[in-house]
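A single protein chain has been omitted from the complex, and every remaining protein chain is retained in its original position.
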Amino acid sequence: MNPIVVGSLESSDCLITLTPHPSRKIAIESIVYDAYHDAIHAVIMSLLDDYNLQRVHVLCQDKGALEYTIKARLKTAILRFKEVHHES
Amino acid sequence: MKIYRSLDDLFESLPVVNGLSISFHHHLRNGDGVQNLILKKMNELNITKLKLYPSAIFPVHTEMLKLLQKGAIDAITTNYLNGSVAEYIAEHGLPNQLKMQTHGGRSRAIIEGETIIDIAFIAAPIVDEEGNAAGHDGPSACGSLGYAIEDSVYAKHTILITDHLVKKLEQPQIFSQHVEAILVVDSLGDRQGIVSGTTAITKDPVGLRIAANAAQLMDELGLIKEGMNFQSGAGGISLKVTEHLKNTLKARKLKAGFFSGGITQSHVNMLEDNLVNDLYDVQCFDLHAIQSLKKNPHHHAISAHDYANPANPKRVIKDLDVVILGATEIDLDFNVNVTTDSYNTIIGGSGGHSDTATDSRVSIIVTPLFKARTPIIKERVNTITTLGKNIDCLVTERGIAINPKRTDLLAKLSNTHLPIYTIETLLNKAYEYTGVPQSYDLKAQKIGVVEDRDGTIIDTLHTKKRR
Partner (left out) sequence: MSRSFLFIPGDVPRMIQQLEIFGADAIILDLEDSVSMTQKDEARHLVESFLRKHHYQNPLIYIRVNPIDSEEYTYDISTLQNLRIHGIVLPKASLKGIEKVAKDLPQCKIIALMETPEAFLEIAAIAKHKRVEGLLLGAEDLAQALNLERTEKSDEILYVRSQVVLTAKAFKKIAIDTPYTNLTSNEGLLEDAQKARQLGFDAKASIHPNHIDTIHQAFSPTKENIKRAKRIVAYAETHHTMRFSLDGKMVDKPIIEHAKAILDAAKRYRLD
């Protein structure tokens, strides 16, 4: 199954890749890892909770995206993922 | 004058021993083949415990890297470094230490005898048979040789290396009385890298907003006036500020006094348009500057001592009205870092940053408020390059902060439409977008020091931070 990919690797953006996975798993690669890792992790967790999505692997490749961008990219990815996998 | 055609013959005449102190200049920038030539020879001769005093180090300097890897270099004192040498030092440090000086401070230390150079190897684009040298002509022309002058006078042995030997040279910058020998080589380096090409005026909307704010700030502070003395770097934003200045001078029929420091086409055009009296050129950044230096009597090649030695009461920068400078980080006390990033990667150094900020009546930092998610204002900079007491204004695209000790500037701006805030407010504006960064404590060992122009140690340097 093809993964869901949203966003870009341009500066101030991030690329979110969602793949089906037995349990929720989050991987973060970021140019601001040390300064914002916790914040990025928290925003991803909270949005997955909002959409009640458990069985997914999230890869966030971050080029210094502000929080609103990470949220938006992930939201698009989640909605597309749910459409493809009829996941609830 | 002894003229050598072979490097081996030259080296036989020199006291090349372990623990030797040698110096180079960086006017050939990333096209420099001379430092590589000399250090390769040192490597072949297995010389160790070298002390190096290059005025700057660039990515092209790979022979230095080989010596570092061998452990043959004991200590390095320089003004600016990037590339693989910088990466190596930030990773491993040196047996002794890395000392970062300013351009003015380097000159002072040499003249006052703090820095003792055994041999100065000076790349010289044009040399005559008597041993006079300059940089404005020849196949490797680089313009001014400003940063090599004190080396030539005070080193125990001064060697010129050239690819262009002539009978007689008019208006030399380096004089035969200080020179011991000349080495003639095929080429001083890579032409492309010597003249790094034209530096482009920024077209980025954020950069343009910053430049417009800076230009308006200069105007409202009453700095744009007949006879004003100005310095700006070759960065895209600085060049745009210079363009604004040009337009204002033109519109008001004013003429500036001098521009100093690194000279670019922008500065030369203004000299030719009769918008400024003189250029004091310690370093040419492009071909236009080199050609102008050659032909225009109001374009003066000056030494680092003339330019910025703090012990020289006649130094040019003491009369600066305004200097435009960049910052990698700036903190709530206005301390500026252009030496390292937040992880101790060495990305540059003072050059003339601290010198000009200290002397100029007004110093203006131009920088975006944040780059991607990284706020440029920090609570504390990672490395102090220039002390906050010498920084007067911070100009960003979202607002301007004035150092609170400059109550005179704040008073002049009391009725302004400019977006003036405290630096704390500006930091909070950045946080509205980026969020507050989490604190992280990464391990690092001391590898060197930052020395201000008067010799005071103002900060320490460390190895790259590790998780």
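Residue numbering begins at 1 within each chain, and the chains themselves are lettered A and B in the order written.
Keep this in mind: contacts are C-beta pairs under 8 Å (C-beta built on N, C-alpha and C of every residue); 3 or more make two chains touch, one makes a residue touch a chain.
The shown structure was predicted, so the numbers you read here are calculated from the model rather than taken from an experiment.
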Hidden partner chain, touching residue among B:V16, B:V206 or B:A311: B:V206
Where the missing chain touches chain B, by residue: 203, 205-206, 208-209, 212, 372, 397-398, 417, 432-433
Residue numbers in chain A that touch the chain omitted from display: 6-7, 10-13, 65-69, 71-73, 75-76, 79-80
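Convention: only the chains that are shown with their structure count from here on.
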Residue ranges of chain B in contact with chain A within the complex: 342-343, 371-374, 433-435, 437-438, 440, 442, 467
Residues of chain A defined as touching chain B within the complex: 11-12, 31-32, 34-39, 63-67
